[in-house]
Each structure stands twice: as C-alpha cells, then as structure tokens.
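Can you read through this structure? Questions will come right after.
Heads up, one of the protein chains got dropped from this complex, but the rest are sitting where they should.
This part shows subunit A:
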Amino acid sequence: MQESRLIAMKRRLTVKWEDFVLALRLLERAQIWIAILLLPLAIFMLLPLVYLFNHAFKPLHELFLFPPTFIVREPTTGNFVELLALSESTIVPVSRYIFNSIVVTFLSTIAMVVTGAMCAYPLSKHPFPGSKIVLGLIMLALLFATEAVAIPRFIVIQSLGIMNTYLGHVLPLVALPVGVFLLKQFMDQIPNDLMEAAKIDGAREFTIFMRIVIPLVNPAIATISILAFQSAWGNTETSTLFMQEDAMKTLPFYMSTLTSGLANSVARQGAAAAGALIMFIPPLVVFIVSQRKVITTMAHSGIK
C-alpha cells in the first residue's frame, strides 16, 4: 500500500506534506543518516543561488558591505532601473545583443545535439576499426580548458574567414564531448534486436536512427539540450575572441563589460548584479521545463 502511494507520488512529482512524512517512514536507518549528511551539502550548493537573487535587489550600500550578507535587508529594484538606463546609453542597442544571443544559443544548441547524436550512434551501434580510439580522443577533449585551445581556435576561425559571423559563434561550440558520451551510454542500452527487427521491416539506417534510436534516448537528448543551452547562453569567449564588431557580440559579453571591462570595478556593481540575475533566468526556465526527463537521465546514467 505504502509502496504504491510512493509510486503515485513519484508520478505526480508534487510532494504533499504527508507524502514527505510517509517517505521518511519508509527510509531505512542508513538512508536517514545519509540524508542528514547530505542536507548541509544541499544547502551549501543552494547558497550561490540565494546570493544571486538577493544580490540583485540590494541597494548600493548593501552591495559593498563587508562581510557580505546573503539576505537583502532593504530590497530595491534600483539595480534594474540602473541597468535599463545603462542599456539605453550604449552605442549598439542592447536589443541587438539579446537578438544575437538568442540566435547563437538556438543554433548552437541544435548543432550540439544533432552532431552529438550523430556522432554517438555509430560509436555505439556500428563500431568500426578504431572506434574505441575515436571515443577515447573525444573523452580526452574533456580535459582541455577552453583557454588552452583559444589560440588554435582563433587561428582556425580566422583561416576559415568566419570572424564576425554567427558561424564564428556556433562552430567552436558544436563539439560537446559530454553529450557524445552520454548519448553513447544511452544508445548502448538499446538492444540490437530492435535495430535488426527494423532492418528486416525494411527501414534504412537513417529511419532507424530517427524513428527508433532518437525516441529511445529522448531523456538523454533533453539533458544535453540543457547542457548545450547553458554553455551557449553563458558563453563570452567567442564574442571576446572572434567578434571585433560590437554588433555581433552577445548579451553575456555585454553583461561582463558592465564591470570587469572597466578599470574601476566599483562602478555599476548594482547593474551587474541585476544583469547576473537576468542572465540566470533562461537556463533556470529551461531546466524547470525539462527537469523531469533530466532527472530520469541522471538516475539511469549514474551521473549523479
């Protein structure tokens, strides 16, 4: 009985208080201890978010308090007003940055997911001589920080002649090793029989990929979409390195110019705090929308 209620609860994904109590009762001793140990960690992980939200609403004198406070005492929307005022005085209108960001994020997310899936499929289901080495190299790419490859990338982008184009934004982001790895792990789980059955049913390789493989790795696709979205949305590197024209730069780049770009790091701290919150909203929305699928992914893949 209790078990079935638990299952029903998982389906709803909204937790009522009595559900919580029930879950607690079903927990074993050891699990309770683990929960107690993990709770502070969870709170600790939450702190930056709390800080982010509060910071955006702090009046100027609170922003520079030392030691800094987490919770805002006199909340104000002044920072947002300041940000708005600032954005009206730029040479390139902020709407242009926003537009660039949306285009770049949209294109790169799609590119990352599509190439990730198309790369993972042969690695998982059609191993060829040397496919293990290829996978190893892709994994190896995870080890390099973007800074380490900035110069080679610059040279590549320059020789391709795609500086100051959207392609220059998208191309450096397309390869997403984590995505390839995750999708491959998921595809490994698909029984070969399914694909053989489809072959006998008369399906071509591409049909098998689109109608059987992709639907079955849907949760993984959702997960890497979020990862891709985040990395594309927050990316300033391509704007800094490959875009000399201001009109081609993106929103996160603009936000970063509010403070660190200037010698005086005290000015515009309020606007920067408001900007940080605004930048954070879209990934949060995307995550909340697709979180259910993502959580099943993580449960399956053992990522968390």
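One rule holds in what follows: a contact is a pair of C-beta atoms (placed from the backbone, for glycine too) under 8 Å apart; a residue touches a chain by one contact, two chains touch by 3 or more; residues count from 1.
The rule is short, and it goes like this: contacts and distances are computed from a predicted model.
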Leaving aside the chains you can see, what is the UniProt protein name of the one that's missing? Options: "Fe-S cluster assembly protein SufD", "Non-heme iron oxygenase ferredoxin subunit", "ABC transporter ATP-binding protein" or "Sarcosine oxidase subunit delta". "ABC transporter ATP-binding protein"
Sole residue of A:Thr77, A:Thr90 or A:Thr207 that reaches the chain not shown, by the stated touch rule: A:Thr207
Could you tell me which of A:Ala197, A:Ala247 or A:Leu284 touches the chain that is not displayed? A:Ala197
If the missing chain were put back, which residues of subunit A would it touch? 191, 193-194, 196-204, 207, 211-212, 215-216
